[in-house]
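As C-alpha cells, the structure follows; a few thoughts come after it.
For this view, one protein chain was removed and the others were kept in their places.
Take a look at chain A:
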Amino acid sequence: MRRRPGIGGLQTAAAARDQYRLLGENVAKLRTDLMKEQLVTFRSQLEEFARKHKNDIRKNPAFRSQFHEMCAKVGVDPLASNKGFWAELLGIGDFYYELGVQIVDICLVTRPHNGGLIKLEELCKLLGQRRKSAREAVSEDDCLRAISKLKVLGSGFEVISVGKSKLIRSVPTELNKDHNEILELAQSQGFVTVEEVQRRLSWSSGRATDALEILLDEGLAMIDDGHRDGRRRYWFPCVSSASSYVGADTL
C-alpha cells in the first residue's frame, strides 16, 4: 500500500487497518467454530469406537495406549459399556465397575464444593452428562448397585439417608476435615446448632447434619434439646475449657 500525504491519507490508512482487523477477527472466529465442529465429530467418533470396538482395542496394547491418549486429550470418557443383558441380570461384566469409577470420579471432582457428600439425584444427573453418548440412561438403582460393588474397599464410601433423600458420602470419618471446622466454630461459645453451621460455613443442611451426627457418635458432642428457642444445640465440652462454659451456663 502506497503512503499518501494529508489527513485523507491517514484516514484511508486507518480504515484499511480496521478492515484488516475485522477480517482477522472473522477468520479467527471461523477457525474456532470449525475447530469446535471438528472436535465434536472427533469426540463422537471416539465415543462410538470406544463402545463398539472395546475388545479389539484391548487386544492391542500399543494401539490401546494411543487410543487412551486421544480420548484423554479431547475429553472423551473411554468407559462407555452398555449395561447389557448379563450385567442387568447377574451384575457381572464391566458395566458396574465402570459406573463405579465414574461415580467416585464425580465425588472427587465435586468434593471441594460439597465436602464429600452428594445427593443421589445430583450424582445421577452428573453421571448422565458424562455418559451422554451411551444410549441408556443410568438409573438411581444402577448407581446404588455400582456403589455396593465398592464395599470391598472398606466402609469409607457409603450411602446414607438424611430425611427422605439419599446421600453418598465419599470421605471416611477418619479423613474428614469438616469436623475440624465445626470444632473451630464451636470454640467461641461451646456449642453450635445445625442452622449456625449452615450459615457460618455455607454448607448444605445435609452436610451439616451429617457431620454433627458423626461427632455425636464419636462421643465428641452432646445434645441439648431443652433450650428455649427449641433448636437442638450440640455442645462440645472438649473444645472450650471447663470454666468458660460453666460461666456461660449460669448466665
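Quick note on the criterion: a residue touches a chain if its C-beta (ideal position, glycine included) is under 8 Å from a C-beta of that chain, and two chains touch if they have at least 3 such contacts; residues count from 1.
Keep in mind that, in the parts below, contacts and distances are computed from a predicted model.
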Can you pick, from "Ribosomal protein S5 domain 2-like protein", "DNA-directed RNA polymerase subunit", "Vacuolar protein-sorting-associated protein 36" or "Pseudouridylate synthase TRUB2, mitochondrial", the UniProt protein name of the chain not displayed? "Vacuolar protein-sorting-associated protein 36"
Candidate in contact with the missing chain, chosen from A:E98, A:E196 or A:D210: A:E98
Contact residue for the chain not shown (choose from A:V109, A:A137 or A:V159): A:V109
Sort through A:L123, A:L150 or A:L167 and give me the one touching the missing partner chain. A:L150
Could I get the residues of chain A that touch the absent chain, sorted low to high? 20, 23, 27, 31-32, 34-36, 38-39, 41-42, 45, 49-50, 53-54, 56-75, 78-79, 94, 97-98, 100-101, 104-105, 108-109, 149-157, 170-177, 179-180, 183-184, 214-215, 218-220, 236-239, 241-242
